[in-house]
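All protein chains but one are shown at their positions in the complex.
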Amino acid sequence: MPKIGVFVCWCGSNIAGTVDVEAVSEAMKTVPGVVFSTNYQYMCSAAGQKMIADAIHEYHLDGIVVASCSPRMHENTFRKTAQAAGLNPYMVEIANIREQCSWIHKDKEEGTRKAIVLAKAAVAKLLHNQPLQAGTSAVTKRCLVIGGGIAGIQTALDVANAGYEVDIVEQRPTIGGRMAQLDKTFPTLDCSACILTPKMVEAAQNEKIRIISYAKVEKVEGFVGNFRATIRKKARFIDENKCTGCSLCMQKCPSKKGRDEFNMEMNNRPAIYIPFAQAIPNVAVIDPEQCIKLKSGKCGLCEKVCSAGAINYQQKDELLEREYGAIVVATGFRPMDPSPLNELGYAENKDVITSLELERLMNAAGPTKGTLLRPSDLKHPREIVFIQCVGSRCDENTNRGKPYCSKICCMYTAKHAMLIRDKYPDTNVHVFYIDVRTPGKNFDEFYRRAVEQYGVDYIKGMVGKVAREGDKLMVRGSDLINNRQVEIAADLVVLATAIEPDPSARSIGTMLTASMDTNDFFTEAHAKLRPVESPTAGIFLSGVAQGPKDVPETVAQASAAASKVIGLLAKDHLVTNPCVALSDELLCNGCSQCEKVCPYGAITYENREVRGPGVREVRRVARVNPAVCQGCGACTVTCPSGAMDLKGFTNQQIMAEVDAICL
Amino acid sequence: MDQNTRFLTETVLRISGVDPRKCMKCGKCSGTCPNYDAMEYHPHQFVSMVENGLIEQLMNSNAVYLCLGCMACVERCPRHVAPGKLVGALAQLKLRKQDGNHKGGNDIAAMADEKVPQQLLMAAMRKYRK
Amino acid sequence: MKKIKARALSLLADGTVKRVLGWERGEDAFDCSPALFENEAEMERFVYGTCAGANLSKYCVKMGKAEGKTLVILKPCDTLSFRQLLHEHRVERDAFYIIGAGCTGMMDENGLLAKCAACKGKEFAVYDEIIDTEECRLPTGTEKRMEQVEKLENMTAQERFAFWQGELSRCIRCNACRNVCPACTCIKCVFDNPGSGVQSKAPVTDFEENMFHIIRAYHVAGRCTDCGECSRVCPQGIPLHLINRKLIKDMNELYGDYQAGLGDNERTPLTSFTKEDAEPGIIHERGNG
Partner (left out) sequence: MSVSNTGWTPKIVAFCCNWCSYAGADLAGSGRMQYPADVKIIRVPCSCRVNPLFILRAFERGADGVIICGCHPGDCHYTSGNYYARRRMTMLFSLLDYLGIERGRTRVEWVSAAEGAKFAKTMNEFVETVYTLGENRKLRDIRCRK
């Protein structure tokens, strides 16, 4: 019988408070196989680990059980401890007596009883453990970045500058993302394009970076280090290599009714267009919904004026298959549609706009060439009302919006108010707010400047109704500080709408099997300690895809994600999980049932000579590729003969646990 | 909070189903209220005052009766607090407290003759029997 | 059916097949057992008639390894089992010459077999040639296949429990059901494997034979063609096929109609899924018990 040591951790008072650790370690001494049992204040500490190592040497232990916190916390720690002491790391089992015992039970007697059962179950399992050897798999030294906004660009640049290839897949015709649509950035008020476009150019010129725009990732297979992605590059009807971006075609195109997505659809664009002057790639694209030639076969003007001969009406979608070692999700956000909040009248009134629409209205390249004119009649607005928290911070039982704070609205609203007061001092600006949230370097100073220096009227309260009266928008809201209701006859109302993940995020999350929260933001592997990694190995998170954040935070996170990617790609081989399926050829019927349920295609069949007691014949048997198998165990249950088993979670191990718990 | 206030507060919260702690003090209710100026206390104050045990003050105010019951504050409250329900509950509590008004089912029946519309009878039941 | 015997003899004679898998006459008219014939002399004992209820598919797993082709005679429902074995790579098509034998319903001393009372049809799922008569193509079943399952479903849980208690308590663990089942072809059954954790030759606790039948039904779920052999061979007369039929009924109702051994899809309902599948809670919502 193997010699087993049991180590019961107090975790300070976390465990010892509701579990009699002394009683547990005493009780374990009577369990068959256990030759040593002790308890200590912090098993994970250096002293605790030394205690384990010493016991392994002194008692010649074959395996250890640590009764402590969740294995998700310290399983690896103790495996390393065991390995350093000469034990196979897979001869370690953890009994989770903190998260699943001491923390959920108040009665000490009851907690102690349960802790003993859990420790016994771990010993029962351990008695069936086999030493396992981890294999290795090669790493494809290329990174896929999904999304070409500032997050994706920054990650791509950092990874490329470390010497690895990067593909950026962007769904729109150009990279740049939301930041390209912004006019100025807080708190320094430098022009967004001025700081973003050089980065876009840098990405385009970096020979390690390949920008695949107007494309989407359709399928991802494989696992960390060895992903294979299928990318659909949509037909632009333009030869990207020939187009010079001269934009002559745009001027000649007779179909000018396309909505300009870049300008938040506040003006029209031609059917053939370049989203904006600094687009990367600076190449036109034809909107097949608007193009007369593609719809009716007539026209063809652009083809005639294009001296480069870049127009190709026959172009088809193209499928690319590429291999990657790591994938970064940088899918970003969009503003929430405020139309359902009908008291704010966004759907009915042209002069009720969202903040991102205001960005375009204030931008020199926007629909009004940078002069602030209200959309309905192109007059200068004299009274402007900003409403904060539109669709943010809502209770989930209401249908009014998101439960989270969108984080950036307080600051950009202060920015808008300040810029307007600076440029048009004769304009009154009122801001309805619930709280002004300005955590960030120089952020509160910025907000105070808007109030103190620029005289922006901050009203603590919310707007109950926006109604049109003549050419005015009557805004009625509460002024909680003065305990009164106010009514403002405004010319323009700006809604600081909540931001939500890009609608493509959900399907990408499913494709990558990367977990997401209920709001469709990607979940990080650990909220505090692993904020840029997905729990799915090899998937990293960059920018707003993970949660609302502003530009500096996005860039910081993008670089952090890049450093994680670089850390992965720098390895030639990854140590694979040894807990993979294994088929016993003596039992295998070769019936092909297991192959059907394997999500990774890790099982193949071969005719092989099978030798065993009284057996020597050629049989069709299953074979598992341990580098591809991820150890889910689907095959083990499908196998009627029990030939297929899962290392680390064998039938015998699990049944031993069941027995220990039930008896 | 004395015992009576606590009792009143608990009753009001139970009748209305409102959890005032969910309020984030945004003022949407008061921004929305069409009868704001007529009311001594405003919708957001109802929530805060109930939470802080100032319930007698509210019950002694006419504001309780001036609520139009338009439900705008209920519909638009982003935190699912619904101040309107609180105002309604206070009004109901006020009726219940007026012991002198209490009449039994038979008393009401005795007051009715055949010409009394059904609806009036129902309203009387609702009002006096609480 | 003289035609079948004659055809078998000629196939043996011209060397197309090396042996014939069929039935032989035993002690009385009802005794008609599976048998292997390798020459004309042995073929004297060959018989095919209304008592050839045995499904010969399972013997094909072993016969497929013998040298040369084997002639196997399969009734319509037997061909489903054979085809299911093809799906599972347990037999090779080329190793067999299949005569599809017409069937008018099989019986034993107690009359029409239970499986024939709920006949699944007269189509052959796989064959090289068919030898039958007009009469053989008429449906024999009078009973709806799921009638008895529905009856059980409509009982209360307590009644069902009592019913199965009464039935399964008679089990003597002779393993006849397992040994005859054309879906139970494991090289080593989990019940014979000390490593499986459920090894048991004979029930020690009361629960074990119960577990034996649950696991057996579960292991053949999706692969069971409802050939009814388990009930036919049970010396204790336990209606074991009703357990398998329940699973078939559920799979048909929840995951769409499926007949093991039909079509070319090697996936069974338990090795496939849709994203919209019913949640397991549906079991709590359905049924009257």
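Which chain is which? They are A, B and C, in the order written, and residues in each are numbered from 1.
The rule we apply is simple: a contact is a pair of C-beta atoms (placed from the backbone, for glycine too) under 8 Å apart; a residue touches a chain by one contact, two chains touch by 3 or more.
Please read these numbers as outputs of a predicted model, since none were measured by experiment.
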item	value
Neighbouring displayed chains - absent chain, whole complex	A, C
Contacting the left-out chain in the complete assembly, out of A:132, A:586 or A:634	A:634
Option from C:168, C:186, C:238 or C:260 whose C-beta touches the chain left out	C:168
Touching residue (missing chain; options C:105, C:182, C:228 or C:269)	C:269
Touching residue (missing chain; options C:49, C:121, C:197 or C:239)	C:197
On chain C, residues whose C-beta touches the chain left out of the figure	152-153, 157-165, 168-169, 190, 196-198, 205-211, 214-215, 217-218, 221, 243, 246-247, 250-251, 254-255, 269-271, 273-275, 277-284, 287, 289
Where the unshown chain meets chain A, residue by residue	70-72, 96, 98-101, 103-107, 110-111, 113-114, 117-118, 121, 510, 513, 515-518, 523, 535-536, 579, 597, 599-600, 630-634, 636-638, 646, 649, 651, 654-655, 657-659, 661-663
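Here, only the chains that are shown with their structure count from here on.
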item	value
More contacts between chains, A-C or A-B	A-B
Between chain B and chain C, centroid-to-centroid distance (C-alpha), Å	73
Between chain B and chain A, distance of the C-alpha-averaged centres to the nearest whole Å	47
Chain A and chain C: spacing of chain centres that average the CA atoms, whole Å	51
For chain C, residues contacting two or more additional chains	none
Contacts with 2+ other chains: residues of chain A	none
In the complex, chain A residues that touch chain B	343, 389, 393-395, 397-398, 400-401, 432, 434, 460-465, 476-480, 483, 485
List of chain A residues in touch with chain C within their complex	586-593, 596-597, 605, 617, 619-620, 638, 640-642, 651-652, 655
Chain B residues within the chain A interface of the complex	22, 24-33, 36-37, 42, 44-45, 72, 76-81
